[in-house]
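Missing here is one protein chain; the remaining ones are kept as they sit in the complex.
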Amino acid sequence: MKSVWRPCATLVVILIWTTLFLSGCYDLREVNDMNIVTGIGLDEAENGMVRVTLQLVNPNNVPSAAGGQGSGRAFLTRTVEARSVEQAVNKFSEVVPHFLYLSHNTLVVFGDAYAKHGLSRAFDYFERSRFFRRNQLFVVAQGEARDVLAASTTPEPLNSFGVRFLVEQTARRARLLDSEQLSVLKAYLSVSKSPVMALIDVRDGRLRVAGAALFREGTMVGTLTPNEMEALSLLRSGRGEISVSIPCPTSAADTNTSLQIDSWRRNMRSSFVGQRLHLEIQLTVSGEIERLCPGGQLNKQVLRSVQREGEAIIQRRLRTVIEKLQSDGSDAGGFGQWMFQNHPGWWREHGADWSDIFQHADVSCAVQLQIRRAGLSSNAPEVMVNEVDKAPKAGRGEDIP
Amino acid sequence: MFHKRKGKKMRHMSLSLESNSQYGSLGGAELGPDSPVPDTLSAMAQSIQEDWDRCADLQTRIVDVRGTKVLLVWIRGSVNLSRLELSVLTPLTEIYRERPRLEHIQWALRSCRLNPLRTRREVNQMIADGGVVLYVDGASVALSVDSGDAPGRSVDKAENEPTLYGPQEGFVESLDVNLALLRKRIRSPHLKVESRRVGEYSHSEVSIVYVDNIVKPQLVEEARRRISGLSVDTMSDIYKLMELVTDVPKTVFPMVEETERPDRVVGGLMQGRIALMVDGAPSCFMVPVQFVTLLASADDYYMNFILTLFIRLLRHMAFWLSLLLPSLYVALLTYNQDLMPTPLLISVASQHRGIPLPTVLEALVMMVSFELLREAGLRLPRAVGQSVSIVGTLIIGDAAVRAGLVSAGMVIVVAATGMASFALPVYGFVNPNRQLQYLFVLVAGLFGLVGIVTLGYLLVVHLVSLRSFGVPYMGPIAPLNFHDLKDTFVRAPWYAMDRRPEQMETVNPRRGRTRRPGPTKQSTGENP
Amino acid sequence: MEKERISSTQLVVLLIWTTLGTGIVTIPYVLGLFTVRDGWISTLLSSAGGLLVTAVAWLYIRMLEMRRLTEALLRTFGPVVGRALGLWVVFWIWISNCTVLRELELFVGNTILPRTPEYVIGFLASTTFAYAVYMGVEVLARTGEFILPLSAVVGPVLIMLSLQYMDIHEMMPVLADGWSPVLRGAVVPALAYGMEFGIVLQYLHAVNHRQSVLGSLVMSTGLVSVVLTIVVAITVGVTGHSVSYLNYPVLEMVRTIRVGRFLERIDTLYVMAVMSTIFIKLGAFHYAWCEGMKDIFGLSSHRTLAVPGALSVWAGSLAVFAKAGTVEHFIITDVPSYFVFTVLVIPAVTALAAWWKQRRTHRGAPRRNVA
Partner (left out) sequence: MIAMAIVACVVSYLIHRPTSWRERVLTWAILLCVVGLSLRTALHLWPNLDVLGPLDLVFGSLTRVIYKVL
């Protein structure tokens, strides 16, 4: 009996797999039928509409080892206007042949008008959609996002990769804080509520990192120049390559002593003078000498004066950026976060008024600079230029430098 | 523990020299009834004539030895005639007693091995085995003279399992020679060989080989039981035996370890396994077998143990790659493109522009054509085979890509899969993997990675449910046995492998007690 | 046929997958509803659930030896009450399995196969655990063992890769909101997922030693809570406050990984790993169900209902949890006390009843040493 049924069962198993087959394939997407989206731009349009620009890869024109260099550009951009981002993205199916493949998106550019109007309306879409990963880069365009996405980034053929490279390269030098979606949202959700994003500028069809955009609760409130951005990143412990130049006392304008700062630590203390918050920032910075003034000699006095002047300059820069933050009302330095972590009790009572308290807080900074290295030479070459026929100074009995 | 598969029918149909009672019911025409040897020469000659009717290669000769007629019967070609002359005919002519009786003739032939044959069946069996049957008129038994010399080849290199190092001898088609090859390596009476005749027509000798103070006795008992339950017409190769004694007939994976290398068999015997050999087969197989042993090659044991680690890992990888690579490629290209790095996706997309077939179909077409190529190359004579491979390389490798029928990536993937499958040391794995590939590609085309994971899970469930002679197939990984892991992904150094695999439940678990090698204190001259 | 046995290692592995399978998907989400910064304390506290189960199992084994729960119910309470209680237990297993399968369908459907109908995904999953259960408990346990090293490699790699995004300050200040959210957050991990260890009572017949059961329970409880704590801490450290609104926080943690331009978007691999562990979990529950049905209805083998039962789980998962929010609602509001009643109260009562019965039969006779 069983022996008759077994082959039957096998047959029917095959049958059922076939029924499965019929219901499969819903998610099949052939790779040649897709438009790989690598960048999205959001701009404010008239009547509260949003203008969405997508950057699509044109695979045949991407240079590769196999020699696929075509004549045109490696990417193309398409723009659609709609009431909201998701509507616009859906609308693209009416505009471009082949379906959109959003999973490989790596860059989101917000036009500054859009950013000033508030980004919070876009956040949920990017957080909820299964296609986007939280490691895509958020940047703000100075002007239209559309232009940023269309600009050339040679030698990198793909614009969005080019932008990402630019921003990451600059971030490595600490001109910018991390601007990925993950960190932007973390900062947005932290008690300081002040994300910072990279600011991109287009000039003559070429891209440039123009600093950073300051936000308060998802609304852009101001911009920082690269110089200020460096100071802002000093307000948080970290590493990087920030250069500080100290003008020479005597020589011409284009000479100076340069320091390169590679790591720093922030310590803070808070106290209250009446209702007024007093924040004391203690910054320990270490760096190396990149260049000395002509004729400079690395002796104790010079080192000390370089250190003093460096400290003063950093302090000035910090003061400027803090004033800027206070006037913009953006707590991008993470002071609120610090207060919350260190004084949770106080925060529970006064946290709601933080932005007001911060704007009127009294912030003082003290900088301590350590010069760790002096590069490959001890003195500037000019020291020896008139005395090459003599023994070096120490050999002539002078003080050892 | 062992599966009870053998039906009732099979159990009482066993056929061997021992179970004579079965003889009549089978009605084998060539054997004649199981009656005693007739007591006159003419009757004997007649009965042989009857049994061997229409057998042109049968040779009978009646010799008159001083008044006593002696009948000699043998089969042409399987007897060495000069040896027959020397060891039988010459001594017979040197008998001087008149009318010699059986015992005199036996005395005269004392230099040969003589066996008495009491029944017609025994007589016919001996003739068929290539012996010479000698019958003395009026005797109640016939005698067999062992001067057989069946045609066969000499011991040669192991063609199918070549190694770089180590002995190169391989088994040949003669059981005696093969057993001698084993005896040469295990010179101990503990190496036991139990033989049985299997096959109603072929009467092939099937031997169970084991080392009796290592192997678990129940294992030998089980092997005996499975072999005595066999009833087949012929048993000329081990493959039939393999299928008939396996635990799980419905699996594509090899449930025995086939080998033609005596050194490998010795290694297996020392692990407490048994080898089954069939006369006439140039290879034998060992049971129980585990998945990991099938991914070990003889070379692993001849090479430095540290270097073995990498090669073993590579082979394990090759197993899974040869199974999964095309399906992973299909899944990545049609469902899970997000797993690919963007530059790779872009280059794949540009390769795929204009290819008319969907990726799944492209993969299937390529796989089938590769398979065709392989099959064609395998069956053709060597000289033609080469031209097939050239045509194949040209067509598949180049022309198809240039014509835009398939993408270059697919060619690479299929070629890499082929390579991976040929890196497996046991050929028994190659075919299952090559064919399961198709199933995996199909589910990858339906559900992408989800399908692959589901089918892979089912495959794992199947693999862990297998047992070979009661030993879990996937051991020592699942069920886990830390001790046995010494010879799986790594091959531990010999001094560390001082115990036999625990999952074989050997009687004598210790291999030896060699200490970890190194200079002794005296030789380094350290202070005492 | 020789009785099928599983070793204590296999039991630990099986129990770990039983809890972690969906735990790793759902627990961070549930925690995020109560507390974010202190989630790791909640998971540490969740070991209390496993320890409670261990205590009950100790009592149970002392009184009822190594008998399956359903078998013991029938012996202790007689055919009518025992059957009713047995049906209650079997229904508990069935509905838990439906929940698990529904979670799997939602997870896979939400993440990588959005357009494939959920019943197809569910059907694929049911074929796997139906086959595994059909092959028996040994096969199930070995499959778990086989999957373990794979996950033991994938898991740490993913965690290491995401460590670079971790910010320990996301967890500061500790206990800023007091203990209440932490304790509330610990309810589901301890009383829902911790109670899933109770499934072990259906496996007693297959385990070698009684000591190994308790040892395995303690060990798997410890391992699971440690793993969960690590995962939750890293998830909170990486994704920050987003945990409170994300459906699959661990998935998001994996999604953030980006190493250069080459290694990113590896979350699909994580989904695959979770899928295979959930297969084990489903199998473990389903085997318990089959054994329970075998006891209650006096069937010849657990195989009889292995396949139809799997189908009923498949159909049930979609019928019972038709709406997406039902699963979470069920887990958060119903499951804790439901599971406590079924896994703690019923076996404890059974053990006490057995003790009482034993005393009554031995009354008058000289007291014997039972243990």
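Residue numbering begins at 1 within each chain, and the chains themselves are lettered A, B and C in the order written.
Here is the rule we go by: a residue touches a chain if its C-beta (ideal position, glycine included) is under 8 Å from a C-beta of that chain, and two chains touch if they have at least 3 such contacts.
Being a predicted model, the structure only gives us computed values, none of them experimental.
Novice: Specify the residue from the set C:Trp58, C:Tyr119 or C:Tyr245 that touches the hidden chain.
Specialist: C:Tyr119
Novice: Of the residues listed, C:Met66, C:Leu183 or C:Val218, which one is in contact with the missing chain?
Specialist: Answer from the full complex: C:Leu183 touches the omitted chain.
Novice: Can you say which of C:Trp58, C:Tyr245 or C:Tyr338 touches the chain missing from this structure?
Specialist: Final answer for the missing-chain contact: C:Tyr338.
Novice: Please give every residue of chain C in contact with the chain that is not shown.
Specialist: 95, 117, 119-120, 123, 130, 134, 180, 183-184, 187, 191, 293, 297-300, 303-312, 314-316, 318-322, 326, 330, 332-338, 341
One rule holds for everything that comes next: only the chains that are shown with their structure count from here on.
Novice: If you tally the C-beta contacts for B-C and for A-C, which one comes out higher?
Specialist: The greater number of contacts lies at B-C.
Novice: Would you mind pulling out the distance in Å between where the CA atoms of chain A average out and where those of chain B do?
Specialist: Centres of chain A and chain B (C-alpha means) sit 66 Å apart.
Novice: Check each residue of chain B and list the ones that touch at least two other chains.
Specialist: Residues 335, 338, 342, 447-448, 451 of chain B each touch two or more of the other chains.
Novice: Specify, in ascending order, the residues of chain A that touch 2 or more different other chains.
Specialist: 20, 24, 27, 103-104, 161
Novice: Given the complex with chain A, which residues does chain B contribute to the contact?
Specialist: Against chain A, the touching part of chain B is residues 333-335, 337-338, 342, 345-355, 358-359, 408, 445-448, 451.
Novice: What does chain A use to touch chain B in their complex?
Specialist: Against chain B, the touching part of chain A is residues 20-21, 24-25, 27-32, 34, 36, 38, 57, 59-60, 62, 64, 66, 68, 101, 103-104, 106, 131, 161.
Novice: Which residues, counting only chain C, touch chain B once they are in their complex?
Specialist: Residues 2, 7, 9-10, 108, 112-113, 116, 120-121, 124-125, 127-128, 131-132, 135-136, 138-139, 141-143, 145-147, 149, 261-266, 268-269, 272, 275-276, 279 of chain C touch chain B in their complex.
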